[in-house]
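Only one structure is covered here, and it is reproduced in the block below.
The complex is shown incomplete by one protein chain, all other protein chains being positioned as in the whole.
Take a look at chain A:
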Amino acid sequence: MACSKENKAFIHKYLDEELTLLEKKQFENHILTCGDCYEHLRELRKTVAIIQSTSHIEAPSSLTANVMKQLPKQSKSNKWKFWMKKHPFMITAATFFFVFIVSVASALSGENEEIVVQGDGQFIVDKERNVVVIPEGESISGDLLIRNGNIEISGEVLGDITVINGEHVMASTDQVSGDINEINQTMELIWYEMKSFFSDVVDLSDNESNAENQKED
């Protein structure tokens, strides 16, 4: 036997705890006597309990990857921005490298492209032709370094010759007892700088080991 519509509406309100205290009291008294409403309420409670018993399911693991693949392409500058945030070390390295290149480039080009000569002995610097001339009969005892110019060798050089940003011209190979290096490219200069740096280091360690050996003696 179905109960009144008002009481049926109360059942839902009762479940949702929306009845006033008085209504609640009245309804609770009602279900004590009305088997229909009591049964109805019991079934609804059971229904809710069953629905709530459903297990939570997990999304397939591929979901995130699939969506990420379909996202609109990030603009290049944006990508860089976030990449850089993630790799601060690379930025430091890049900055260092940039400074290094700039300093090497400025060393290569020299100040005002003026010819610079390092070495001991008699030589003539021809500024108009940008040439260093070692006249016949003269002899240079040490090493010679020429920047931003060429060298013409008629005399004798006992050490090494290094020419940066220039070429060498000579009468015959017998006149130079050491090596002749021409450095015209940035990379070559870097190589040269590194080589001389390492040879310095090796020299130093050699000296140290020599000194140690001497101590032992």
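Rule of thumb we're sticking to: contacts are C-beta pairs under 8 Å (C-beta built on N, C-alpha and C of every residue); 3 or more make two chains touch, one makes a residue touch a chain; residues count from 1.
Quick note on the criterion: contacts and distances are computed from a predicted model.
Novice: Which one, "RNA polymerase sigma factor SigW", "Carbohydrate ABC transporter membrane protein 1, CUT1 family", "Xanthine dehydrogenase family protein molybdopterin-binding subunit" or "Heme exporter protein D", is the UniProt name for the chain you do not see?
Specialist: In UniProt, the chain that is not shown appears as "RNA polymerase sigma factor SigW".
Novice: Would you indicate which residue among A:Leu63, A:Ile124, A:Val169 or A:Met194 is in contact with the undisplayed chain?
Specialist: In the full complex, the listed residue that touches the missing chain is A:Leu63.
Novice: Residue-wise, where is chain A in contact with the chain that is not depicted?
Specialist: On the chain A side, contact with the omitted chain comes from 12, 15-16, 40, 43-44, 46-48, 50-60, 63-64, 66-68, 70-72, 74-75, 78, 82.
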